[in-house]
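These notes concern the structure reproduced below.
Heads up, one of the protein chains got dropped from this complex, but the rest are sitting where they should.
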Amino acid sequence: MKAKAKLNLINSAWGVSFLSAVMAIAIGLLFGLVILLVSNASEALSGFAAIIQGGFADGAKGIGDVLYNATPIIMTGLSVGFAFKTGLFNIGSSGQFTMGAFAAVYVGIKWTFLSGSSHWIVALLAACIAGALWGLLPGILKAVANVHEVISSIMMNYIGMYFVNMLIVSNIHDKIKNQSLPVLKSAIIPKAGLDKIFGSQNINIGILIAVLMVVIIYFLINKTTFGYELKACGYSKDASKYAGINARRNIILSMVIAGALSGLGGGLLYLAGSGKYLQVVDILAPQGFNGISVALLGMSNPIGILFAGLFIAHITVGGVNLQLYSFAPEVIDIIIAAIIYCGAFALLFKNIIFKFSKKKVKEDESI
Amino acid sequence: MNTIYFISQQTMFFAIPLLIVALGGMFSERSGIVNIALEGIMVMGAFISISFISIFQDRLSGQLLLILAILVAGLSGAIFSLLHAFASINMKADQTISGTALNMFAPAFAIFVARMVQGVQQIQFSDTFHIAKVPILGDIPLIGPILFQNCYITTFIGITIAIISEVVINHTKFGLRLRACGEYPQAADSVGINVYKIRYAGVIISGTLAGIGGLVFVVPTSTNFNATVAGYGFLALAVLIFGQWRTKKIFVAAFFFGIMKTFASAYSGIPFLKGLPISNEVYKMIPYIATLIVLAFFSKSSQAPRAEGIPYDKGIR
Partner (left out) sequence: MDYVIEMNNITKRFGDFKAVDDVTLKVERGEIHALLGENGAGKSTLMSVLFGLYTPEAGEIIIDKKKVKINNPNDANDLGIGMVHQHFKLVHNFTVLESIVLGKEDTINGFLKMDEARKKVEKLSDRYKLKIDSDAYISDITVGMQQRVEILKMLYRDNDILIFDEPTAVLTQQEIEELMKIMRELTEEGKSIIFITHKLNEIKEAADRCTVLRKGKYIGTVDVKTTSKEQMSEMMVGRKVSFIIEKSDVKNLSPVLEVKNMTITNKFTKKSVVKNVSFDVKKGEILCIAGIDGNGQSELVQGITGLMAINSGHIFLNGKDITKKSIRHKCIEGIAHIPEDRQRYGLVLDYSLKENAVLQTYYQQRFQKNGIIKFDAVRDYAKKLISQYDIRSSQGEDSIVRGMSGGNQQKLIVAREIDRNPEIVIAVQPTRGLDVGAIEYIHHQLLSQREDGKAVLLVSFDLDEVMNVSDRILVMFEGEIVGDLNPKSTTVQELGLYMSGSKRSDSYESKSKA
């Protein structure tokens, strides 16, 4: 009976996905280790340990930094994952993130008439709206003109990047450092004592906001009629049309929500008061692409995305510490790329898991 | 007049890489495999070939070095694309995921290796490939300055690739079979064609061309490689779609975008435009906005290969 119960857990959709993810992570990390060994065998193991330890190497402060790093990519991960669920690939997360960041920073600098707690809240709302608008256009183009959202979103990424650079220079430019000006104190997201608990200057209640969004999105997707419609559209456009579901409206709404989530991520990062300023450079926000990794690793499930975001933040912090062993931190991106690549082999892993669990049951039952 | 020559010369530098990479994408997609990893493959091809140039430029120079580098770029692109081929064809994985993984891997790899080997991530090289004027051809009125002055052999290689692609896809046995695999692989399978082999060929060709495209992108416009191709791989995808997956239309689309990009980066060399109070950033946005507008009008009736993106499984009837 025990074997049967274990088998059921393993074979449940949830169980298999989780195990597949674990296998992909293991292989990705292994690949990273190999790269370290090839580059500099003597320091490889210490370097690898740094990656695995991640934030724990610095105790509570390190954990605080992990949570701080996780916040924006959980948001972009939710954005991409939510869009995936509805059959859309939101590769435009970067552009939405950047637009949201700009909106938040702009409100944080220019809207001096707001004071106290309302300032940062309004700034974050502005971030959501900016991101939502940036997701709206690809959504409309897809729904109305059948434009593939991947191409249109990529275009929006670049347009957004140049647009924000232009807006910073003309409105909130720090000419000497070529970045945005500092935001007002009232616009910085409160720390609510978290900085004392973790001993880190970076952490704030942004992580709690991210967790709240995870719960909201989970609820939205799984418990509401809206989520039912979105998933149906994602699984089968034809069947949802047959069912009378308005596919066009849902595609647009989906991209708008995804955009808002990414935008909020941008706001949460740049209002953290952690010394991060919007740089005027022609580089796409990497948090957007990390969001894709988080969504894929988390299997587009909000809870999975939460943990995937934490994991990637964890090894990213480890990557920063890697530099102590004179390795370039880009090896973290290599590891993440390897994990994603292995994630594409989900089917293979599922078969391996099935074979393994069948064998176990046979063994147990023969006793 | 000089302005027109200038514009057309610059357009070549921007259009040719787009053309080469988009044609690569065409081979892959018309065989049935969606390849959004063109960006990553360009980076990988550029990285390895420019490293090659950087290493060997003491001993070799000029067109010989460039030709060797092109071969290296093509080879690296081909090998890198095998990862995508394996995942998509043998593992029947989601082709978008596999492509995204390659896109993430290439720049990280390029930066990491560069940093570990030479300390900084930028790879410098000296430009010994610039041709001020091709003898005889460069003197032809009108065509001379446009095509044969202030150029690189990469332009001519690009145009040759375009011609070869057109012939191969429409007039050879391989092309016919490749098209069948992308439209209805069951039909190809039923007459004994090995769909897997053809699709591998399609992806490898796209890898080769994208790798070459990466090098061709960097050489005329810069003297260093910084682990990025500025979204060109994705622009090439847009060119592919705008070109409706057909060689002639891809050629037109590539030059359309080339001209847009030229205005964006070289407008300061055009006296008329320099005077206008339009900021630099707006010019940079133009190619992307133009792409969006074009896509909005041309995506309704798509001639996309019908079987693209769907992994081929013999067992399914």
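A few remarks follow.
Just so it is clear, A and B label the chains in written order, and each chain counts residues from 1 on its own.
The criterion applied here is as follows: contacts are C-beta pairs under 8 Å (C-beta built on N, C-alpha and C of every residue); 3 or more make two chains touch, one makes a residue touch a chain.
All of these numbers come straight from a predicted model, not from anything done at the bench.
Residue A:Ala232 is the one among A:Ala232, A:Leu284, A:Ala308 or A:Ile336 that touches the chain missing from this view.
Of the options B:His130, B:His171, B:Lys197 or B:Lys248, the residue whose C-beta touches the omitted chain is B:His171. As for the chain not pictured, it touches subunit A at residues 223-226, 228, 231-232, 235-236, 238-245. The chain not shown here touches subunit B at positions 171-174, 176-177, 179-180, 183-184, 186-193, 301, 306, 314-315, 317.
Operating definition for what follows: only the chains that are shown with their structure count from here on.
Centre-to-centre, using mean CA coordinates, subunit A is 30 Å away from subunit B. Every residue of subunit A that touches subunit B in the complex is listed here, in rising order: 35, 39-40, 89, 91, 137, 141, 145-148, 150-152, 154-159, 162-163, 165-166, 169-170, 282, 284, 289, 292-293, 296, 327-328, 330-334, 336-338, 340-341, 343-348. Taken in their complex, subunit B has these residues touching subunit A: 36, 83, 87, 91-94, 96-98, 100-102, 104-105, 107-109, 111-112, 115-116, 121, 230-231, 234, 237-238, 241, 279, 281-282, 284-285, 288-289, 291-292, 295-297, 299-300, 302.
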